[in-house]
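As you look at this complex, bear in mind that one protein chain is not there, while each of the others sits in place.
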Amino acid sequence: MQIVKLSLKEANKIPIEADNINPDNFAGKTEEDIKTIPVWYGNGQYPLGDFFNVKVEGSDSVENVKLVFEGDVARVKRIGQNMSAGEIEINGNVDMHCGFGMKGGKIIINGDADSWLGCEMTGGEIILNGNASYYVGSGYRGEACGMRGGKITVNGNARDYLGEHMCGGEILVKGNVGLLPAISNNGGKIIIEGNATMPANEMKNGMVIIKGEVSDLLPSYKEEGTEEIEGTVYRKLVGDVNVGGKGVLLIR
Amino acid sequence: MPVIKDAVCSLCGSLCDDITVTVENNKITKIENACILGHSKFVGMLEHDRIETPMIRKNGELIPVSYEEAIEAAAKILVNSKRTLSYGWCSTSCEAVSGAIQLAEETGSVIDSTANVCHGPTALAAQEKGSPSATLGEIKNRADVIIFWGCNPVHAHPRHMVRYSSFSKGLFTEKGRKGRKMIVIDVRRTDTAKLSDKYVEIEQGSDLLLVTALRSIVNGHEDVIPETVAGVPKAEVIELAETLMNAKFVCIFFGMGVTQSRSKYKNGDAMSSLISDLNQHTKAVMIGMRGHYNVTGFGQVATWETGFPMAIDFARGYPYYNPGETGANDILVREEPDAAIIAAADPGAHFPQKAVRHLAKIPVIQIDPYPNPTTEIADVVIPAAVVGIEAEGTAYRMDAISLRMKKLIDSKFKTDEEIVKDLTAKVRELKRGA
Amino acid sequence: MSEILIKNASVCDPAQRINCETMDICIKDGKIVESVSANAKVINAEGRLTMAGGFDGHTHSAGKINVGRFINPNDSRKNLVPGLSGQVARTEKTRAQVGYNTPNTYAIGYRYAKLGYTTICEAAIPLLAARHTHEEFKEIPILDKMGLSLFGSNWQVMEYIRDKEPEKLAAYVAWGLRASRGYGIKIVNPGGGEAWGWGKNVSGLYDPVPNFDVTPAEILMSLAEVNERLKLPHSVHVHCNNLGKPGNYATTIETMKLFEKVKPSRDRQALHVTHVQFNAYAGTSWRDFETGAPMVADYINGANHLTFDLGQIIFGPAVTMTADGPVEYANARMMHEKWSNQDIELEDASGVVPLFYSPKSFVNAVQWAIGLELALLVKDPWKVMFTTDSPNGGSFVNYPEAFTYLMSAKRREEVISGFSKMALDRMVLPGIDRELDFYELAIMTRSIQSKMYSRPEKGNLKPGSDADIAIYDILPGKIDPSTEYEKMKKAFSGAAYTLKDGEIVVKDGEIEATPKGKIYWVNAKVPSAIDSAMQKDIDVKFRKYYTVSKANYMVEDVYLQKPVEITTEGVF
Partner (left out) sequence: MKIKVNLISGRTAAQGANLEAKTHKGYFDACAYCELSPVDLERLGASEGDSLKVNTEFGDVVVFAKTNEGNPEGLAFIPMGPWANAVLSPDTHGCGMPGFKGVPAEIEVTDEEPLDMKSLMKKYIEA
């Protein structure tokens, strides 16, 4: 086991871009190695050690590496980007693109996450014990596919465009979501335990279950009876008819 | 006394190019063909206050300085900044935009245009679904059904309807307004709505519901439409869809009612799909009603020079784009910038107060002909010639047709293009020196 | 006075029938000369293949490509050809670069230069939007540029044809070339652009254009006549009707046949047919779709009046862009893709649609084969221009990859081995063992362009020609392209040297200098009486139908960087 503890020396407003901060890049590295890893801060690159206190316990291969952020990293973007294994624990809020393109491993966030959490991830798991902002599990601008695999659990609320262009994997939101969850979906499964507005616009494929209230249901779904899941009977809607969709939207 | 014909009006995105300007003793004394907006701009050259001299703020007051001093002060701000916001560049020429992009690239800045608070969502929509459009002359010559959706050309583009749309006549539209159906979809009965054949009032923020319902009908799924959509009865929605399908040529002009309301760019995204679906039955296109006369030009130049139309972050030396993250308001609201350079736009007036409050805290360089709310929070103020009147250059109309703006009178002020060039040279000098 | 001596180059220059001979090349003040002084800077080219700078005679790199960039921000991150794609930070010498299929203007210049290309021809300039094309040209560094102006669905053109006014038609075309600063006549899906104004298309050469009472065949023939009357340096450049449709090879051959009776007024072809891959389809639907290349190649082998280019496809993402509006709409609907459309008032249509060519799709596999079949079945390389119709068939940065297909049967087999049986049944490529040599490749990538476009100073290494030169780190004879294709691809992907007007712009595959390129445009002279009569007609067009004043229509001189005006004297 290798545990790397990171804490910000002081809070920043200009974001730090941490696309190098992941277990893959830290595995087997010493404290000194890690401190010299370059990170972007505004328009310059600086050693990670300029911003973070770094403590390393042990040395191991990537599956057995755990990164722990102590305190808020609300202005540190791209933590865990492209990680393939290992674990990241964030004890505070985290900035945009956390877990972007993640392939495996696990990220636990004990705080809120800014937009693009788990964007384009293909595997692994993200557990957010706070609220998420926009575009959980979506794709980069112009892409046809967002999240393709893995699982994101949001224990709080999420805002608009949850799972936009999702092509696979699973998103579970315990709270409410904003506008247009599951928009342009082409696969995967989304479960929303709270409320949602205008869900599943242009869904081609996949499954969306909304246990709370739905506002402004889009006029592009055919109602096809009911379906019972775990003792609850849902209205079964199929569509989106405008894209010849075979997606299933279950609502109360 | 020189009379200049076919001058291009540098006010709104209609970019009317038939203005006749009379100049006497280097003063514009007569304007023909311009609307109230254009007229006020040309005449404004005589009546409005100008920023008379470069200024630097000292102890809270703006003190007159020379161009050289102002440029040096501005360059120092840029060189010392780790995250500059370069914003605006829409009421200026493409040549100035090109210079601004190079400056942003060299200083690792974020550069954004006024599309950030206007048709930015239209770009995002095009990135989802494409942009099914045409030049304005196609509408003039062919369109028999015209929709104005969430826009109010009577106020924002006063000559649009006469030159390009409702009232214009063309080869296949000899009857002009009489041969056309004009539909307005909006949340309140605007002055444009009053001129329409059909006004559809929708609940504010529910555009996406109506667009989706129209798509469902056009695609043969009338059965999924509930009794009312967006506050409009089903029968009326069906009638509207049939009007579109039975037309020979449909154009939807859309404005900020579409881009700024609840579901933002997803409205334009769905509208693109509606246009595509309609083309199974007839011919249909859509055109965004662009505000600043060259906001379209910024998008064009930025796209060919950086790959992206706006919200471009050069922090890493190459362009990165992600509105929501790299837009002017995104970074201001997050209090990221430690300096700003603002030209040919007025965020002081047009950004929400939280963004303006951050601008007020950081060094701000302003380049503009006129004082405005941004001047009140600027630290270095550099006056500029008015492009399209005192300086020539290229501008793009709302339908992406570019035109050459003329220089009509001489000016003692430097042009935006010259200022940004001087500034870039000074930045290079300071960087090399350091 | 700058002098360069390229020593011991292994020169391949088909224009002079030089086939990989060791010799020196002398350069003085940007031109190739017989000899230089002892002070000349020496480039040691020993063991290196040396050719004239490449000339891409049909590429989309200014104008419509901006729509491609605009709707595909995700293209910026694509780095499928490392070194020639993706995001690259600015340096002291170069501007920032992004993209793959739709790179920014700077990347276009740098990347073509790295491939050893020095001249490009933008395939479509809409007259009304020509200013935009030239604005982009200005920001494409290094390369010389020219563009072809669209006339195939133009109201004034169709009216003059209908009203049988060939002289005024010639005057109008000459004016259109001047207005747009174009180099030649481009005809895209003749008449189809106007039909698309009503959401329709024309179905073939004899289907009348709605409201204009002319047929595509008449448009083609009348514009060909104008082309020869004006003695334009290039022939008409034709994108045939029915592009992208199964069975369209018949229309293509029919179109080619029409031109047998056209007498060229200069020493060049009477017709250039572009991206024929997209127009050489047999079958009656996508179900029984198969190659039509053998029929088209057979016809071309027996014909002497035309040249064509491939429009080879490259597997992976591409962005289609064409003035063929109805085709793009059909593409977008069929593939559920983004759809951009831009109809140009009184003149033409256009569309942009991204797509993905997959070797697993039998249609795409057959398309891939058709391009190569055309190149290999047509015997005379002087009829074949190599293109991918970038980025329609794929980005130009894949040219080195495509050269390996042309030069190595083994490489082709590798690709073909991944195809389905159904795909293999619909193509003839597996039975073709022809492999091009460097001499033939040089013809298809630089020599034919010189001839086709009447630019004798381009595409060859004769004394007096522009010193646009590519030096590649391979030696014909020492490398076997049919087996060592990876090595060959690497050499073509980053020239050891590229010289532009005698200046070293690329060294060891990296950008050394970024001079500005020239712009070629054609000023065809027309008798003033005819011109005046024509002007009266277009004055009416501007007054009644255009939304832009005539005075603001012509591209002003200020937009032309280092312009080269080519004048011709028309026959009236």
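Each chain gets a letter, A, B and C, in the order it is written, and its residues are counted from 1.
The working rule: a contact is a pair of C-beta atoms (placed from the backbone, for glycine too) under 8 Å apart; a residue touches a chain by one contact, two chains touch by 3 or more.
Predicted, not measured: the structure shown is a model, and the values here were computed from it.
Partners of the chain left out, restricted to shown chains and counted across the full complex, are A, B. Within the whole complex, the absent chain has one touching residue among B:P54, B:P337, B:P369 or B:P383, and that is B:P369. Shown as candidates are A:Y161, A:Y221 or A:Y234; the residue that touches the absent chain is A:Y161.
Remark: the omitted chain is touched by one listed residue; of B:W89, B:W304 or B:F351 this is B:F351. The residue from B:T84, B:N116, B:S165 or B:S402 that touches the chain not shown here is B:N116.
Summarising the interface, chain A meets the missing chain with residues 115, 133-135, 159-161. In the full complex, the hidden chain is touched by chain B at residues 11-12, 36-37, 39-41, 44, 47-49, 116-117, 120-121, 124, 152, 154-156, 158, 187-191, 193-194, 201, 204-205, 256-257, 259-262, 264-265, 291, 310-311, 323-324, 326-330, 333, 346, 348-357, 360, 369-373, 376-377.
The rule is simple: only the chains that are shown with their structure count from here on.
Pairs A-B and B-C differ in how many C-beta pairs touch across them, and the larger number is found at B-C. Chain A and chain C, compared by their mean Cα positions, are separated by 44 Å.
Per-chain CA centroids place chain B at a distance of 34 Å from chain C. Across the assembly, chain B contributes 127-128, 314, 316, 321 as residues in contact with two or more other chains. Residue positions of chain A with contacts to 2 or more other chains are 140-142. Contact residues on chain B toward chain C in their complex (touch as defined above): 5-6, 8, 17-18, 94, 98, 102, 105-106, 123, 126-138, 140-142, 163-164, 169-172, 248-249, 272, 276, 279-280, 282-285, 299-301, 303-309, 314, 316-321, 394, 396, 400-404. Every residue of chain C that touches chain A in the complex is listed here, in rising order: 71-75, 77, 336. Across the complex, chain B is touched by residues 62, 65-67, 69-73, 75-76, 87-90, 95-99, 102-106, 128-129, 131-132, 135-136, 139, 155, 196-199, 211, 329, 332-333, 337-346, 352-353, 544-549, 551-552, 556, 558 of chain C.
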